[in-house]
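For reference, the structure I am asking about is given below.
Here the complex is missing one protein chain, while the rest keep their positions.
Up next, chain A:
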Amino acid sequence: MTHPLTVEHLTAHYGTTKVLDDLSLNVGAGELVSLLGASGCGKTTTLRLVAGFLEPTAGAIRLGDTDLTKLPAYKRGIGLVFQNYALFPHLSVLDNVAFGLKQRGIAAADRTKRAGAMLERVGLSQLGDRLPGALSGGQKQRVALARALVVEPPLLMFDEPLSNLDAKLRVDMRVEIRKLQQANNTTALYVTHDQEEAFSISDRVAIMHQGRIMQLDTPEVLYQRPANAFVARFVGFENLIPMKVTAREGENVKAQAPGGVELSLPVSRFENIPDDFVLATRADGLSVTADPNAQGIPTTLGLRTYLGRAYQYQCDSAAGPLLANGPLSSPLEPGSTAKLVPVLDQCSILKPE
């Protein structure tokens, strides 16, 4: 059975420090949602609250129709996968996987069968008799995954499950986690600090900062249309340029950038442009040109680096320091003056901070 997870107005404190601030979150049945953020942002706290290892100061946690808020951790039935695997060192791999079944009072013969079948699904059927100490990191995490999945939990949670693995294995394992989660249609909450990992396997990602969710959306939306400056910076929008609307003319809104240049923004592309706003782009979204007549932000070029597909310039512009890319065909010299032309397709409009 698969259930949606609902977290409502969750607030948590460590002593007097507020670590989670009125956090609400909904994970649909069978959906995988990641909590993404730097350490200390509250993502692990959220997971531990849902698991029942911490108590919230306020708020509610529900799984389907069940209120988990006051339920002790051992009754919640949530599958957990930890960063350091957390296998039982004194039990064989098979007994590790069968542990949850044993707690549920399933007969020995049946649980051996089910644990064995689960081990086969993660490709470790040969290693059932080994102790966890004899396994590699990747194998350990597979056992941990099997152990969490074999009890068919209504909710599966991952706490940085791949952080201790090397780069190649990380990619393989995250694909495997996604496959198993989808095959079982299990609702899943996934905590990570790795943006690529979160974006690659999640249906939706919540970007967290200081105990709040800054934006919860599909990876595509987060990547292309961040909702605020924090998320924009987080997903790599290096340039945040303050703008002022000067005129609204039907299909277009005219706005002035620092340095006096006026840009025309089509309403069809940008909705609800406030009078003061921030134009956010990646380096790719600012094109460097030596043409003095171009409609762009005047700048002096600084350090030039070679990216393979383009040259990147550190610019000392009228709008402050910016990062912009220029074509390989016409490298410009550091120290010369140029114009930075926003590529509107790659720009996002944000409220000022």
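Assorted remarks:
One rule holds in what follows: contacts are C-beta pairs under 8 Å (C-beta built on N, C-alpha and C of every residue); 3 or more make two chains touch, one makes a residue touch a chain; residues count from 1.
Note that in this section contacts and distances are computed from a predicted model.
The protein name that UniProt records for the chain not on display, among "Planctomycete cytochrome C", "Branched-chain amino acid ABC transporter", "Cell shape-determining protein MreC" or "Putative spermidine/putrescine transport system permease protein", is "Putative spermidine/putrescine transport system permease protein".
Touching the missing chain, out of A:111, A:147, A:209 or A:339, is residue A:147. For the chain left out of this panel, the touching residue among A:80, A:297 or A:322 is A:80. Per the touch definition above, the residue from A:42, A:56, A:100 or A:285 contacting the chain not shown is A:100.
Not every partner is drawn; the one left out touches chain A at residues 51, 53, 72-80, 82-84, 86-90, 99-100, 103-104, 144, 147-148, 151.
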